[in-house]
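Down below is the structure, laid out as structure tokens.
One chain of protein is taken out of this complex; the other chains stay put.
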Amino acid sequence: MMERPFAITLDVGSSRANKTGSWRTERPVYVHRLPPCSSACPAGEDVQQWLYDAEEGDGGYERAWRRIMDDNPFPAVMGRVCYHPCETKCNRGQLDEAVGINSVERFLGDEGIARGWRVEALVPPSGKRVLVVGAGPSGLSAAYHLARLGHAVTVYDAGPRQGGMMRFGIPKYRLPRDVLDAEIERILDLGVELELDRQVASVLDDMVAGGFDAVFLAVGAHLGKRAYIPAGSAAKVLDAVSLLRSMEGEEPPQLGRRVVVYGGGNTAIDAARTAKRLGAEEAIIVYRRTRERMPAHDFEVEEALEEGVLMKWLSTITHVDGGKLVVEQMELDETGFPQPTGQLEELEADSLVLALGQETDLSFVDGVPGLEIEDGVVSVDETMMTGYPGIFAGGDMVPAERTVTVAVGHGKQAARHIDAWLRSAELTPSVERQSADFGHLNTWYYTEAPRSLRPQLEAARRQSTFEEVVGGLDESTALYEARRCLSCGNCFSCDNCYGVCPDNAVIKLGGRDEPYAFDYDYCKGCGICAAECPCGAIEMVPEEI
Amino acid sequence: MSAEKLKLYQVGTFAVGNRLLDPEQRTVQARMERSNTLTSGHRACRGCGEALGARYALDAAMRATDGRLIAANATGCLEVFSTPYPESSWQLPWLHSLFGNAPAIASGIAAALKVKGRNDVRVIGQGGDGGTLDIGFACLSGMFERNDDVLYVCYDNEAYMNTGVQRSSATPPAARTANTKPLGDEPGNVFGQGKSAPLIAMAHEIPYVATATVADLHDLEDKIERAMEFHGARYVHILVPCPLGWGSEASETIKIARLAQETGLFPVFEAEAGEVVAVSPIRQRVSVEEYLRTQRRFAHLFGDPPRADVIAQLQSRADRNIRRFGLLAEEAA
Amino acid sequence: MRSQLEGSLAVAKAVALCRPEVISAYPISPQTHIVEALSDLVRTGELAPCEYLMVESEFGAMSAAIGASAAGARAYTATASQGLLYMAEALYNASGLGLPIVMTVANRAIGAPINIWNDHSDAMSQRDCGWIQLYAESNQHAVDLHVQAFRLAEELSLPVMVCMDGFVLTHAIEPVELPTQEQVDAFLPPFDPRQVLDPDDPVTIGAMVGPEAFAEVKYLMHAKQMQALDLIPDISGSFSQAFGRTSSGLVRTYRSADADTIVVALGSVLGTIEEVVDELRGEGERVGAVGITCFRPYPLEEIRAALRGARRVIVLEKAFAVGLGGIVGQNVRLALSGHAVSVYDTVAGLGGRPITRRTLRTLIADVLEERLEPDRLAFLDLDWKLVERELQRVSADPRSGPHAENILRDIGSVAASAHGGAR
Partner (left out) sequence: MFQVRIHGRGGQGVVTAAELLSVAAFLEDKHSQAFPMFGSERTGAPVVAFCRFSDQPIRLREPIVDPDALIVQDPTLLHQVDLFAGVGPESYLLLNTSRSLDELGIGEFLGTLRADRVLAVPATEFAREHVGKPLPNAALLGAFSALTQALSLDSVTAAIRDRFPGRIADGNVAAAQAAHDFAVVRRDEVIVHA
């Protein structure tokens, strides 16, 4: 140690004695905001979080898969049939293109099947027994969650095979059956009992007979709506639901060379594309409004057109006779409602498929006290319980958007409420998280990265076979896509805060869950860390002066 | 850059670090074991760009030299806020002598090390724009032309902040300072004055000259590291916004430095032996107006009457830089 | 070894024998021959290891020396006149930081008007900058002082300025006894810095010190410089033993013990003064001389002791404080306060004006015959006719007040007297 001349020579680092934190009027705090993808997911998946896991690759994939499985037992199915509202809301969409969340989920789902990943019950058996009516997405989802929550679950289904609309409503070329079977198998492996071809005549009777403590109704909507169309002799008219259901039977239905599908929803599209694959030379969709107003998802319409399906907009079918249809031109009034124009034309058709929506057969709940039915669906409260204590319902038979994902979400919610009800406990509502908007992001830090597209089967083979149309991503592409995630509102350990602090007032802990901490001894509250956080995971809050 | 190959599209190569990168590929600032050469407890204003720039540059230099570094510091904010008796914020051997002689002090240190055969120890001279471009310029030029083995780093905040924000030869046109107030017909600093230290440094044909900003850490650290690969006189000019002197938000220090680069007003480039060898292209070009609006020193340009003519003049300066250095991606490289 | 050398070369060789590790210099007459010779010695490798920096200014020269010294190297530079002033800021810094730099000042006048010839205006302007100031009487003295200066500087950790009269000494060729390398190595140990910039033991040097401690720091500087008053005689003593030559120490007296009249001066003029002293002694006048070798720190006691016995003290100085008068004179008065001694301040040799035996004799005669008043600024060998004309001309200026009038009265009376001395 050399001699230190008084005052003009100082010891290094001695300024740490000067706690500049006292200058502060605002303090930075780390926050976890709710990303739009997660808030948009009908199944309540924490999308951003499982992408965060997936970004790590290798071991990250299983962590990601398990995080999905906490909310949704069907990653591989979701990765194929979900209409992914998460991507519609994705903040990256405002930067370049939304993250291909759905394709990553499919990759993870397929990984789960390929590697035989399994899940276990989370708690020991509760001794309670729950009946689930309907082995569709909602019922199986509920069964899965209830089983993990320790309850003994039995599933009755009127149909010959499990899966409900996933099997009988969605064509193979969108959802290969081996994938569906594998994911359902995983649920049954949790000890869920499944009884097929099991009609429920009266739910109350079965509830008592089976000694069930609670029931979840999820029978879906399998009855195709009929519209009155004057029909002459020999007109082959059938509804889309039965057409699609019959595809699971032994011999495929005979539709003839020219098939007309009446309707504008996804089911109409499925019917038309199925008809094409069954050998129809012409498959024409007749819809009374314009393409813009079609309920069907745009990408499905696209795929259908690619496969040679024809569309007839602004048209209604007024009469069916033999091989002919009479079609009337419509026009939209100012409210956007179609009005007849009186202009008629004829259309050749060997068969007419009606895709005008579905209804539920609710006879089995007749006479359940307190259980209310409105517009052909069962009313439930916010806990998914019907007017009859202990009987819950979800999926297509309750008022909601009718998609697989929504149904799966219902299953999860119902299961959690049923669990709470069985334990006669209040379900603690999850804490309200501030939403992570695009405005919270500092996008300069994100590299330009175009979305990666999934491979598609070429049109020729799509017109003749039921092979899956949309392929999956290979590992590196899936990883790339996962890493396009902006991690909105949640720290992803980019070290920016640690680096940009002029006062070294951010401590790097290096942990996975809590990577950093603020050193309020020195933080002057300049707010650079918050301003430069790429994902908006830091908030400046006023100090009490 | 190997980070590219890793497809870190989430944060690319722009954030300080990333948990997915292996430690060797992260910035020095991302490391737990960074030297914090300018440590906590200093008395710099909130959001001080100079404090940030100094730690960035010196930590990078410390890493490049394995901690075998000595610094000579000119008088100015950096010196005053870092060493008020009895506390020092420095964690390396550091000497402050005078306002105008940091380069010569550094030359003397380098000469002493050379004569003692201490080839392992390297020397950094540093100061603000006033100490570097104005009062210290003769010493700097001498150090350059003798090609002394010194890396000189100028932290440019475009005025004499320590004395209360007076104009320096690095003050941009139209900027308000304590002695270029928004008075008279031509408010703010006059056009047609000032000088470019990096270009003058290049004219000495010294081994290495570079510019950088506190907004692009990877670039800054790469340049300091590169500079340390050379022997002889080297010059790195770092733009460091000053919330006090520029009248900007403390939290926007980095953003403003970024805008300065993205407008083209502050060209970021590298030169070896007097020749420009690389430029950092503008990623997302913005108008100078967007930059000017972030700082009260330019507020008079948006007053009544607004001075669209002056803003246009500033825009043309930016445009000239863009042409001159080829700062737009397609023009660059 | 004794050889016939130019003063600059002799000093350069002496400095080289002290093994400086870093030399930084900027050329200015009359210092040039010193640094030219040193750069030769570095180029030929006779002086090694040593880095020679050709800097861009005296400010840079002193700054580089500061850096080198702080990094633990023995640092040397040389300058003169305007160059010393251009260094002024760095001079205070070097002493404030306590860096043992040694510098030769080849004394030269300061402009305007620009003048390259010898006087002491440069060194005197920096007398209070915290450096130790030593004044050489001859080239031999200059050589000996440089060798001692390095040891003095490094023992105290303070910078030392060795002043030698420009041209009069720097360009004079005369016999000089140069020590051998062995002698110097034995006398001057390797530089062991008090504090040094070193990554192995980092420190912050040159902190900002506020009102709470600044006065203490400055007092400590003063106390440290005052230690030189004890150290210089010691070093000078051991120098005599080591080199077999007496060295002047703080002050040197010549036939002053019993003198009524003593001439006090600094630097090379003392030789001529001694000649005159001998002449006057031969004529029965009790005259002596005192040479101040160390002007800073100021050896008050030694000077008082040397002058106490005299009745008249003539201070002959090659600089003055404009608007006041003698600089050395004021310092001498301080040493004589309380003693009944008349002090005559005489400014001589400004800008290279020769100081001859004749003019000195005239001066002493004026003092002895009381043509000069004590405590009144006098100029040796001034062209009063010229000054009178000029003052008369400007006195037409309405602004000339009582002081101007006094000066005119002076001239009126002076013009009558035969010689050039003032009264």
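Residue numbering begins at 1 within each chain, and the chains themselves are lettered A, B and C in the order written.
Definition applied: a contact is a pair of C-beta atoms (placed from the backbone, for glycine too) under 8 Å apart; a residue touches a chain by one contact, two chains touch by 3 or more.
Since we're looking at a predicted model, the values are computed, not measured.
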Chains still shown that are in contact with the chain withheld from the display: C
Hidden-chain contact residue, picked from the options C:P189, C:G210 or C:P354: C:P354
Selected from C:F167, C:F187, C:Y298 or C:F320 as touching the chain missing from the view: C:F167
For chain C, the residues touching the chain missing from this view: 4, 6, 29-30, 116-117, 138, 167-168, 171-175, 268-272, 274-275, 354-358
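Convention: only the chains that are shown with their structure count from here on.
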Identifier of the chain whose CA centre is least distant from the whole-structure CA centre: B
Pair sharing more residue contacts (C-beta pairs) when A-C is set against B-C: B-C
Geometric centre distance via CA averages, chain B-chain A, whole Å: 50
Separation of mean Cα positions, chain C and chain A [Å, integer]: 93
Distance from chain C to chain B - Cα centre to Cα centre, in angstrom: 45
Residues of chain B whose C-beta touches two or more other chains: 83, 85-86, 88, 90-92, 94
Of all residues in chain A, the ones touching two or more other chains: 7, 10-12
Chain B partner contacts - residues on chain C that touch it in the complex: 21-22, 24, 49-51, 53-57, 59-61, 63-73, 75, 89-90, 93, 97, 197-199, 201-210, 212-213
Chain B residues touching chain A - in the complex, by the definition given at the top: 7-20, 26-27, 29-30, 32, 36, 39-44, 46-49, 51-52, 55, 82-83, 85-92, 94, 217, 243, 249-255, 258, 283-284
Residue numbers on chain A that touch chain B, as the complex places them: 7, 10-20, 23, 55-56, 444-447, 449, 476, 479-480, 483-487, 492-496, 498-500, 502-505, 508, 510, 512, 515, 519, 521-522, 524-528, 530-532, 534, 540
